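For this view, one protein chain was removed and the others were kept in their places.
To keep things simple, chains are lettered A and B as they appear, and every chain counts its residues starting from 1.
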Amino acid sequence: MASELLKATDVSEVFGGLKAVSDFNVHIDRGELVGLIGPNGAGKTTAFNLFTGVYQPTTGEIVFDGKSIVGLKPYQITQRGIARTFQNIRLFSELTVLDNVKIAFHFHVKYGLLEAVCRAGRYFREEEEIEAESMKLLEIFHLEKQAGELAKNLPYGAQRRLEIARALAAKPKLLLLDEPAAGMNPQETKELMEMISWIRREFGLTILLIEHDMSLVMGICERIYVLEYGTIIAQGTPEEIRKDPEVIRAYLGGEA
Amino acid sequence: MEVTQQILQQLVNGISLGSIYALIALGYTMIYGIIKLINFAHGDIYMVGAYIGFFAITQAHLSIVPALLISFVVTGILGMVVEKLAYKPLRHAPRISVLITAIGVSFFLEYTSMYFVSPTPRTFPAMFGDVAVTVGGIVINGQQMLILGITAVLMVILTYVVQKTKTGKAMRAASFDTETAQLMGIDSDRIISITFGIGSALAAVAGVLVGVYYNSIDPLMGIMPGLKAFVAAVLGGIGILPGAVVGGLILGVVEAFVSGFVSSTFRDAAAFAILILVLLFKPTGLFGKNTKEKV
Partner (left out) sequence: MKYLRKNDFIMLGFAVVLFAVLQGLISGRVLNSFWQLNLLIVGINVIMSVSLNLINGYTGQFSLGHAGFMAVGAYVGVVLTTNFHAPFAAALLAGAAAAGFLGFLIGIPTLRLRGDYLAIATLGLGEIIRIVIMNIQYVGGAAGFKGIPHHTNFAWVFFLMLFALFFIKNFVNSTHGRACLAIRENEIAAESMGINTTKYKVMAFTIGAAFAGVAGGLFAHCFYIINPASFTFMQSFNYLIMVVLGGLGSITGSIAGAFVVTFISAALASWPEFRMIIYALALILLMFYRPQGLFGYMEVTNMGIFRRIFRKGGHN
């Protein structure tokens, strides 16, 4: 199917005898906003690491945009069109906010080493474009005033937004957000969610997001996967998930 | 027969030399294990130990065992002082700052020693005359017996201290996870200080033994053995005590074979070649476990 952007089939990941993820089956269609939820240690971030090449699946197949991405390095997968954010923020903290975003344009840049060193050819034009596009992204995330500040000096919520801006600068087809609202207050969370919906429409993105906060995921995702102990225990629309006895058991504890 | 004998003889020489590397490597590995510092000054501590032993023997006319003891204690204290003055203020500084400081301390020890004892090498008095045992054509001389004996005794004591005593347990806990150890009520500053003390004292013994073995000491004698001991520590798996000993012995034997059968000018290259091979194929060393950064 042409509308399918990402498809993981029977993926398992074993760490020294421990199954972090097993028989994992997920598919995401173009333009969808899908949520991946589950209790702590359920394997959500492991799933992200599998999609982005940080880990290689022990068994199974992952197809992105019609081609297998198993065996590719993280940077190659990013170049194919998957960008991500991290649960524990990983900004380039000693660099400016602007440079953080500029870096992500890296593999779209065409000028070579010689042009860079001689400051000739496409260097100036492309650098100007990168700067302009970076500033546009920063404006979207209300960070344009802090462009010259070091990333480490931004407040927490702004760092989270910068991570998303940086991921977008890589011009992905699929954006993976790992707990984008972690540590934010309800007001910030609400604004962030509106922002996510907006950029999705604006950039024509497909988004997969991990979230802890159930209410939040229910609010914006069209489809949700629920992960527990490395396996998917439920999937469906927010309405279906809300009523699913397995999910209630996993989240509230006790026997189903 | 000739060849076997030569091989065995080089093995004996190599193990003697390797014991010395092992003693230095133990200090390196303990210090790295606890504060993650390549203590470039460790080889110079060993040099200072050699000089203290030298003066104890030549000026105070002591015999080898009291000289070793004095050097052990005084150099141990020196190690603790160096840690307190130079490294403790940088406990939370970036790693490269501490490393540069270690290089600074190394230069300081080398050139202050040079100022006080002059750069000319000193001749260590011969301690054993021609005492030697011959087993099946292989000569084990008095110095080698001394080295092997002292090293063995120190290993036993160190193992006891690290495994059985309260301090030893605290050291192991702190090298596993300094912060958690601190939360468990371990005074990590004290433990780090003790680690430097023990490590430096062991290096001092190695220094005196080298003086006895090669008869010659000089203020820059610590540079190469210091680096090679680090190689030994990496080879065994940094932070792992038995690893340092095994690493030291392997390195000593390889060096003895290279200088005995190839050329002594390639001796130093052999050590570094081992280092690079280990780092490329098993960076965690022979006894180390693999760890991966969590994403």
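The rule is simple: a residue touches a chain if its C-beta (ideal position, glycine included) is under 8 Å from a C-beta of that chain, and two chains touch if they have at least 3 such contacts.
Given the structure is predicted, the values throughout are model-derived calculations rather than measurements.
Note on the undisplayed chain: of the listed residues A:5, A:69, A:170 or A:184, the one touching it is A:170. Between the chain not shown and the residues B:117, B:273 or B:286, the one that touches is B:273.
Only one residue from B:100, B:145, B:161 or B:286 touches the chain missing from this view: B:100. Residues 52, 54, 73-75, 78-79, 83-84, 86, 90-95, 98-99, 102-107, 109, 111, 113, 116-119, 123-124, 126-128, 130-131, 166-167, 170 are the ones on chain A that touch the missing chain.
Not every partner is drawn; the one left out touches chain B at residues 32, 36, 38, 86, 89-90, 93-101, 103-108, 110-112, 114-115, 223, 227, 230-231, 234, 263, 265-266, 268-269, 271-273, 275-276, 279-280, 283, 293, 295.
The working rule: only the chains that are shown with their structure count from here on.
For this pair, chain A with chain B, the centres built from the Cα atoms lie 49 Å apart.
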